[in-house]
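Missing here is one protein chain; the remaining ones are kept as they sit in the complex.
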Amino acid sequence: MSIAVFLAILIILAAASFFVTAANKKAGGFATVAVSLFALAMVLSMKGSVGGEQSFMYLGFSITTVGWYFSVVMLTAYSMTSFFNPFWMKKMIYPAGYNFLYLVSMAGTIGMFFAGDFITLFIFWETVVWSSAFIIQQGKSRKASYVYYVLSAVGSMATLFAIMLAYSVSGTFVIRDAFTGLAGSPGTALVVFLAFILSGLSKMGIFPFHVWLPEAHGSAPHTFSPVLSGGLVKMGAFIAFLSVTAFPAYEIFGDMLKIMGIPAPIYFLMLLGALSIIIGTLMAIKQEDAKRLLAYSSVANGGYILIGILMLDQVGFAGGMMHLMNHALASAAAFLAIAAVAYRTGTTKMSEMGGMIHRMPVTYLVYLISIISMAGIPPMGGFVSKWLVFQGLADKGLLFIAAAAFFGSIGSFMYVFRPLSAVFLGQLFTRDKDVREVGFFMMFPMVVLTLLTLAAGVFPNIILRVVTEIQKSAGIEPVTLARNTIVTTNGFLDAFRVFIVFGFGFAIAFVLFIVRRKSRKVGLMDTYTSAEFIHTPELLHYSHSFYAPFERLYDKAPDTMNMYKKISAGIAELGGLVEAVFYGGKPAKTIFWIMAAGMVFFLAGGVFR
Amino acid sequence: MNAMNFVYGFLVLVAVFIFQTTLTGINRKVTARLQKRYGARWYQQFLDIFKAMRKDSTSHGWVFDFGVIMALGGIMATVIFIPVAGFEAFPGLDNVFVISYLLAVGMLGMAMSAAGSGNPWASIGVARALTNMLAYDIPLMIVIFTMIFAFDSASVGELAAMQQGMGVLGWNAVRMPLGGIVAVIALLGMLGKKPFDSFIAPAEIASGPMVEYGGKHLGFMFILHEFMTFIEVSLILNLFFGGGATIWEYMLKYAVLYTFTTIISGVMPRFKIDQAVKYFYRVPLAMAVVQGLVVIFTGLGVKIWF
Partner (left out) sequence: MVLDEKDNRSPWEKIGDYFSANSVWMKWYCTGCGAIEMPPTMTSRFDMERLGMGPMATPRQADVLLITGYLSTKTLRRVIYSYEQMNSPRYVVGFGSCTVNGGIYYDSYATINRLDMYLPVDLYIAGCMPRPEAIMNGFAKLIDMIKKGEARGWRHYQENYEWYKKNQLDSLGEVIIKDEFHE
């Protein structure tokens, strides 16, 4: 099936789901499950036809390994999240519209990843931005949608500008050729490079565009946040990928100032990535809402992905590409787990919950494994990809970026532990005494994502084999893989053996534990309270301002959102001034100013010519 | 990987437990002598652990038990990876990132179990422990990163072997003096020695994460603490003090390094946790960055050395 037909079918099915939902909400939800699983199956089957070029009217498509890889990541997030849709329909304001846009945005991402020229890429990019903006609006606040849309639009417009500028030099829109023509003019090339990657940065939530993530992820419908974080953020990584491969950045900027062997513009972008790791980590640590916390963690992880991809080398690049998959799996699972808790308790505020492990043990395990992966602890997938990024950085000696990466890695222990402790562990609140585990249908996608995360950590070479193909197609040396081993210049990693030894240690500890006498079960409230009697579980639960002493160290730091607010207030003031001066309510005054301005332009034109 | 590897691994665990627990007992005596006391018997630590294992215990639900097992399992797996005087039970798996992150599994398990007890002191203790970790790890990781860049290897065993043969002058603590100081300070933080022990403060937060443990759970925590001490001291010993060519040299150096931290700890008061963070991000971080820049840009100490 050609891509165009595939996309057309998806759009028709999306429209069909609109009418199905209008007739029966639950059936509409199940329709999204069926359609997204169908799309996933179709894309998986497309692995064989890599290398094909197709066109449909003015749209051009090319099936590449990297497009396939990104599509698989994206559709995994979409299809797994869609299992939650049927159960959330009654909480939506416009369920039919939600399902329709959900599938349209999904189709848009496929079209974008398989785009053969920049016009196609841009059209589908905008499709995704628009449809997701309308979905986010259905959540808690409309403001989130504005922030998301405005920052996306800034990026999109810059990218459109870059595409047009490149076209004016090279005369083509085809992805492979459009940028190579710029080699002759490094000045234009620099502008095109920075403008083009801007949309990627804004989508990935790289500093200073990170403000939309907490707003949008935090207030989007609970069923869309996993897609936003696990999927749509990765569109930015695709743009970053194109900016260093389709755009031969390392060659074009080869003559510029180099820092540790990295051309200055790329190093600057890496620094932005490092900065977003630090800011994402620090901000995530002090959030009170579980979804906002995870959103900031996406900012930090976006930094790793960006740094990895920009390195464009044997090891670090593989790490960045693999981290994309690992973070998508882990973050979708974590958001789904929080959504499952919110489904039962109706809140995502961490201080309003506790002890959910005693009611929702499977959800707890899902969250646990996903955060282990997110924090980069073996034996989960996130460890392997972060290990590769660290190896790449150590190979090049990028000290400051590595320092940020370490900071984000250790800091992630802090912030991922917080929902674990506040939501799942600790005291079970009286209100939640009768909460039940979610049903099988909602548990299924979470468990699948968890198993995939574990598989990525134990058998990382399954993913890395695809990454090596991408590396070959990008013309760089692929990372060396033995049977179970990843080999780098600084040493090798055998993830499977690490897992086995971990299992060995666990087995010894388990045996040691069970040979000793069984312990006496006591209730959660029977704990050491300096012998004081406490009767309310809520009072005995430590969750608010968890890291207060640490937060105090940087609570006076400037906030990016405030900076934007100040700029926007400044612009509004300027607008008010202009309005007051030029449109004072008297038409004559306005006409006077228009004529005066015309005269000035006329005269100036005469002088400067 | 065959059955022998697992047998060796198990033997390593037993040997490490006996060695480190004895050393802890001796160090309790050292602390006592610093305080002009006679001190406990040298095998007191064994008695304490076996006594705890002997007692009945209380459990607060499955995560309380599971976390303890996961913690000890993760830590024991990490011990097996540590190269001791050129010996590794599973050769080739001694990557420094693997060791330092596998250690985190154990810590996560312990944190999970502690928070699972439902005691607020435990959660406060865990919050402090994680903050402490963020404080000491960044300077240390920067120095280790520099070392990996300079020596082109991330294997702890190889890095240790490279320092041998030149006597004291081959040690990384001498080649990178600032880095060596950072490492020892970070070791104090890692071991939870004073002045960085606010997360287990007994009188202030009722020993933090340990608050609800009794009986075999507490015994597990003590065993875990012995193993964790071994990992942390060994890591610094291998990376900065040349490991050991023979097992005796290794044990001697290990005992000296560990006793040194005990002596420092014995004469120190306690930092508040935010003071600890401020301290680590002022002095050791600056030293680590200076050391990193010197090594990366000039090669002084690594490429330029005799």
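Here the chain labels run A and B in written order, and each chain numbers its own residues starting at 1.
The rule we apply is simple: contacts are C-beta pairs under 8 Å (C-beta built on N, C-alpha and C of every residue); 3 or more make two chains touch, one makes a residue touch a chain.
What you see is a predicted model, and the numbers here were worked out from it, not measured in a lab.
Enquirer: Using the touch definition from the top, which of A:I93, A:I514, A:I534 or A:A604 touches the missing chain?
Expert: Once the missing chain is taken into account, the touching residue is A:I534.
Enquirer: One chain is left out of this view; which of B:A183, B:A206 or B:V277 touches it in the full complex?
Expert: Answer from the full complex: B:A206 touches the omitted chain.
Enquirer: Which listed residue (B:T22, B:T58 or B:Q275) would be found touching the missing chain in the intact complex?
Expert: B:T58
Enquirer: Spell out the interface residues on chain B facing the chain that's missing from view.
Expert: 28, 32, 35-41, 44, 47-48, 50-51, 54-58, 202-203, 206-207, 210-215, 218
Enquirer: Hey, which chain A residues sit against the chain that's not shown?
Expert: So the residues of chain A touching the missing chain come out as 520, 526, 528, 531-536, 539.
One rule holds in what follows: only the chains that are shown with their structure count from here on.
Enquirer: For the complex, give me every residue of chain A touching chain B.
Expert: 260, 355, 357-358, 361, 364, 368, 372, 375-378, 383, 387, 390-391, 393-397, 399, 402-403, 406-407, 410-411, 413-414, 417, 420-421, 425-427, 489-494, 497-498, 500-502, 504-510, 512-513, 516-517, 519-530, 537, 540-543, 546-547, 549-550, 552-553
Enquirer: Can you list the chain B residues touching chain A in their complex?
Expert: Touching chain A: residues 1, 6, 9-10, 13, 53, 56-63, 65, 68-78, 80-81, 90, 92-93, 95, 97-98, 101-102, 104-105, 107-108, 111-112, 115-121, 123-124, 126-128, 130-131, 133-134, 137-138, 141-142, 145-146, 148-149, 152-155, 158, 206, 211-212, 215-217, 219-220, 272-274, 277-278, 289, 292-293, 296 of chain B.
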